[in-house]
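Following this message is one structure expressed as structure tokens.
One chain of protein is taken out of this complex; the other chains stay put.
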Amino acid sequence: MQVDPGSVLVLSAILFAIGVFGVISRRGAVVLLMGVELMLNAGNLALVAAARVTPAGGELGAMDGQVLAFLVLAIAAAEAAVGLALVIALFRHKGSVDVDLARMLRW
Amino acid sequence: MISLATLFPLAIALPQAAFWGLALVAVVAALGVVLHRNPVVEALLLVVVLLAVAGIYALLHAWFLAVLQVIVYAGAIVVLITFVIMLLNLGPEARGGPGPLTVVLGGLLALALALLVGRAAAGLGPRVADAAWNPQFGKVAAMGKALFGAWFWPFEIVSLALIAAMVGAVVIAKRRLEE
Amino acid sequence: MDAVLLIATVVKVTAIVLAMVSLVPILTWVERRGSGIIQLRLGPNRVGPFGLFQPLADGIKFFFKEDIVPPFVHRPTYVLAPGISLFAAILALAVLPLASAIEVAGRTIPAAIVDVDAGVLLLLAASGLGVYGILVAGWSSNNKYSLMGGLRSSSQMISYELGLSLAVISVLVLCGTLRPVEIVEKQAAGLWNVVFLPVGFLVMLIAGFAETNRLPFDLPEAESELVGGYHTEYSSMKFSMFFMAEYVNMIVSASLLVTLFLGGYSVPAFIRGPLGLEGNLLAAAELASFALKVGFFLWFFVWVRWTLPRFRFDQLMGIGWKVLVPLGFLNIVWAAFLVAVLGVTP
Partner (left out) sequence: MNVLPYIWLIPLFPLAGFLVVGTLWTMGVLRGAWVHRVAVTASALAFVVSALAVWDFSGGVERYESLASSAPGRYAVTVGGEEEASRFSVTVAEWVPAGGTVLRGWDPGHRRWSDLRVGWKFSLDALTAVMLLVVTFVGTLIHVYSIGYMAGDPGYGRFFAYLNLFMAMMLTLVLGGNLLVMFVGWEGVGLCSYLLIGFFYDQPFDRESGLTCADAGRKAFITNRVGDFGFLLGALLLVVTFGTLDFDALSAAINGASGYWYAAPLLTGIGVLLFVGATGKSAQVPLYVWLPDAMAGPTPVSALIHAATMVTAGVYMLSRMSALYWHAPGAMFVVAVVGALTALFAATMGVAQYDIKKVLAYSTVSQLGYMFLGAGVGAFVAAVFHLVTHAFFKACLFLGSGSVIARCGHTNDMRLYGGLKKWMPVTYWTFLVSTLAIAGLAPLSGFMSKDEILAQSLFSTRGHWLLWLVGTLGAVLTSFYMFRAVWMTFHGRNRSPEWVREQLRESPRVMTGVLVVLALGAATLGLIGVPHGVSRLVGLGDVNWFAHVLHPVVAARGVVSAAHGGHGHGAGEGVLREGFRVHPTYGQEWGLFLLALGVFATGLGLAWWAYGNDMARARALAPRFAYVRRLLHRKWFVDELYGKLVLKPFYAIARGMDVFDRWVVDGAVNFAAAASELTGQVVKLFQDGIVRHYALWLLGGAVAVLWMMMR
């Protein structure tokens, strides 16, 4: 008995789309970050599912998908740290976390 | 509480069903993250999504990742997000924001993305039977061997990236002395 | 997964939850009587012999008190917060082995609810979730004392979780496994980890106090500054759930300490050898051993609470980041030195 990786991938696509929609439809920087986290999670889900699809080779089987997901996890942590620092800096400058306010550097 | 605990062995017995349940939870919570207007509620819903995903990891035999997902994502990243929300005392987001065109276009495009990827994923090829899997697959030892073996350099580079991000975060967020 | 295992798991879960629910009142009694002794007064002694039924009376009082939900709170999260706290606290107990194994219907099954190879990590994960209860409670109360209390509490827990994790990692390095049962078995076969890692033990002990928000680290609910901290607005059963969560956390901390450093459920050699106990009898003896050690630390928690004054918040963070984290790192290096250079195995 095991989970069908295809269905996991479908879930991953749905979660990713939801994350994208969150990024596009919201103004708050924090929510934007959460949307990004959703997208990252969707990506990780796809990676882990793919690890179940690839043929088992060698002693450990194909762990590459999981290892990649692990690395993405670490990078997500870094992204959150920097992103939140930026949110705080933005808040300090503008008194708000509305990303639309941070547009001084456009053309 | 007790009935909740019984779900665990049930999930082991019926993985596909458990998956659909978790998937439903994840999608609903994710929609909540995106649509709700209160940041703290959104963060909590994000935790729910993350826990559901962790559950799915476990169902996919990615034990180590499942635990890490809870520790790192739920236990650290989202705590940080919540923390910032409270620190800045963010209330419900003001109405308005992006125009309807952007929202509708974004929604349609996101839907198209989901449909396209979903269509490709639905036709996934055959998978390996349970018996063919190494019992160590996804366990801590296996991950450790992979990380410190073939993936050593990526692993180290990611650790460097983490340190850089840490320093960067401090530099960006710290209050200047004269302020 | 067969029916026996399924039923056994359900039974184990039920047993643990019930044990916690029943242990907490006893602990409150211990705390109050103990504080009485330390402060040279009597403590509760009216209800039942030595006031033993006092917690029961309190429980009844909590049940029947009016459940006030202030009108300015964010209701869904306000209601949810105590549940999160208690749930996370109890969840951590799921991986702790209370004995080596128990026999049910002729089969040997693990004594912990789940016996997975990443058990220690799972424990850390569960304790990490506990922060949410406090954070959400503080925020949803919509009260500045609550919010400050919640923020302080959460930052304190995050900070000390680091020291705690580092101490745990040193044990993992020494034992080469993440499975609690194996860690205990290795200590049973050799020496307790505290012998090899005294610094790690100390770090974990201090971090344990902070994790449970108890004196001398009870800043989040510092009465003089923040009234009641994150649970200022809570009353009745909801308050009692926070209360219970705190005591469960104490139990978890003590259990973790015992499991990782003090041999867990291991029993003196003569019990297995000359006495020849085996099966469920052995399990009972092991449970007793475990309970004894945990009990001592619970008493220790109470003892310290009524002995030491409270730190200032900046001192608290300073200890967490500038003392415990570096010590934790040094301790890991020491553990690695033990394993790699001296070839020590517990």
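Should a chain be cited, it is by its letter among A, B and C, assigned in written order, with residues numbered from 1 in that chain.
The rule is simple: a residue touches a chain if its C-beta (ideal position, glycine included) is under 8 Å from a C-beta of that chain, and two chains touch if they have at least 3 such contacts.
Bear in mind the structure is a predicted one, so any value in this text is a computation, not a measurement.
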item: Neighbouring shown chains of the undisplayed chain, as defined at the top; value: A, B
item: From B:L24, B:L116 or B:V167, residue that would touch the chain that is not displayed; value: B:L116
item: Touching residue (missing chain; options A:A42, A:M63, A:V82 or A:V99); value: A:V99
item: Per the touch definition above, residue among A:V20, A:M34 or A:A77 touching the missing chain; value: A:V20
item: Of B:G32, B:P98 or B:G168, the one touching the omitted chain in the full complex; value: B:P98
item: Absent chain, residues of chain B that touch it; value: 98, 102, 105-106, 109-110, 112-113, 116-117, 119-120
item: Touching residues on chain A - with respect to the absent chain; value: 20, 23-25, 27, 32, 99-100, 102-107
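The criterion applied here is as follows: only the chains that are shown with their structure count from here on.
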item: Chain contact graph, described as a line, ring, star, complete graph or other shape; value: line
item: Separation of mean Cα positions, chain C and chain A [Å, integer]; value: 33
item: Averaged-CA centre spacing for the pair chain C and chain B, given as whole angstrom; value: 27
item: Distance between chain centroids, defined by C-alpha means - chain A, chain B (Å); value: 7
item: Where chain A touches two or more other chains at once, by residue number; value: none
item: Shared interface positions of chain B, touching two or more other chains; value: 13, 64, 68, 76, 85, 87
item: Residue numbers on chain B that touch chain A, as the complex places them; value: 13-16, 19-20, 23, 26-27, 30-31, 33-34, 39, 42-43, 46, 49-50, 53, 56-57, 59-62, 64-65, 68-69, 72-73, 76-78, 80-81, 84-85, 87-88, 90, 93-94, 97-98, 102-103, 106-107, 109-111, 113-114, 116-118, 121-125, 127-128, 130, 132-134, 136-138, 142-143, 145-147, 151, 154-155, 158-159, 161-162, 164-166, 168-173, 175
item: Residue ranges of chain B in contact with chain C within the complex; value: 1-2, 5-6, 8-10, 12-13, 38, 40-41, 44, 47, 63-64, 67-68, 70-71, 74-76, 79, 82-83, 85-87, 89, 139-141
item: Of chain C, residues touching chain B in the complex; value: 1, 5-6, 9-10, 13-14, 17, 74, 76-77, 80, 87, 90, 113-114, 116-118, 121-122, 124-126, 128-129, 131-132, 135-136, 138-140, 147, 150-151, 154-155, 158, 161, 178
